[in-house]
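Heads up, one of the protein chains got dropped from this complex, but the rest are sitting where they should.
Labels A and B are assigned to the chains in the order they are written; within every chain, residues are numbered from 1.
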Amino acid sequence: MRSGKTLVLGGARSGKSGFAETLLLRDAAGTTSVYIATAEARDDEMRARIAQHRIRRDGQGWRTLEAPLDLPGALAGLAPGAPVLIDCLTLWLTNVMLAQRDVDAACTALRVAIAAHDGPLVAVANEVGLGIVPENALARRFRDAAGRLNQDLAKEVGRVVFVAAGLPLVLKGAL
Amino acid sequence: MRSGKTLVLGGARSGKSGFAETLLLRDAAGTTSVYIATAEARDDEMRARIAQHRIRRDGQGWRTLEAPLDLPGALAGLAPGAPVLIDCLTLWLTNVMLAQRDVDAACTALRVAIAAHDGPLVAVANEVGLGIVPENALARRFRDAAGRLNQDLAKEVGRVVFVAAGLPLVLKGAL
Partner (left out) sequence: MRSGKTLVLGGARSGKSGFAETLLLRDAAGTTSVYIATAEARDDEMRARIAQHRIRRDGQGWRTLEAPLDLPGALAGLAPGAPVLIDCLTLWLTNVMLAQRDVDAACTALRVAIAAHDGPLVAVANEVGLGIVPENALARRFRDAAGRLNQDLAKEVGRVVFVAAGLPLVLKGAL
């Protein structure tokens, strides 16, 4: 069901997570939704950010899974038809690169797992390529990998939305 | 009058200021407009940029106010119905952070002042969250605060426009 899958792109603090949650809850139509968190709390700043995201979901009938690295496995283990939100692909990619895993293999496994899931799915990703070229070579490789992943998933899903200031611009499909 | 307020978002040198001025002059329909400049000339580069912006407005019937920090106060002091352009919110936020003021309190005061103004209003803001995560913690805090301010104001106003290469994409309302 291609039209049931959505990629939500946006910058930092663009409101993309809040928008994605609202969209999935609408698509889920009352079914308990799975929230797959890819963030790893490496320091207090991250811990605070993760806690803030949880507060927003609290008591809204979400079930949270943490999958900083094995996101394809987490998707494969879901019950058929389960509505799922992935937040976010770009942090997962960061984790994959920092763990020195094979980026191409991981991205392929992710695409396969997303295609195989048969319920509503919303995946959040950062757009990171609209600033000046980073001086750091690792940051350039990351930027390239993140952009390629976004392009590949945009082909896979039925709906792609760019969020700025909490507001959607539809790039593919319809809201 | 919600529909009389506009948030113009865009990157550096995206043409957002020129677009915002044209939009306000249209909404102002001949009334003398107030231009609230938030820039502080800290060096020659800034001085040149400010001068360049003034040259573009010159002889077009604007009255300029400078409000690098007390932007809420400047808005509160305007005559009822005065058309006003704020350029820009992101520089104001920079000034607030550099002066070590309370960012949340300042942003709340700004939202209240914008909501209370009863004439046409166009506020310009930078979108700064679409590049690689900055290595500098202050830059990350600034990026978060700027993104949150943009989201909050986008809810407050009737019209939100993203400008790229001088051209508008409407995110909310209509042009």
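Miscellaneous remarks
Following the convention adopted for this analysis, a residue touches a chain if its C-beta (ideal position, glycine included) is under 8 Å from a C-beta of that chain, and two chains touch if they have at least 3 such contacts.
Note that the coordinates shown come from a computational prediction; the quantities given were computed from them, not determined experimentally.
The residue touching the chain not shown here, chosen from B:C107, B:I132 or B:V160, is B:I132. Touching residues on chain A toward the chain that is not drawn are 7, 9, 11, 127-133, 137, 140, 143-144, 146-148, 150-151, 153-155, 160, 162, 169, 171-172.
Remark: the residues of chain B touching the chain excluded from display are 10-15, 45, 127-132, 134, 139, 142-143, 164-169.
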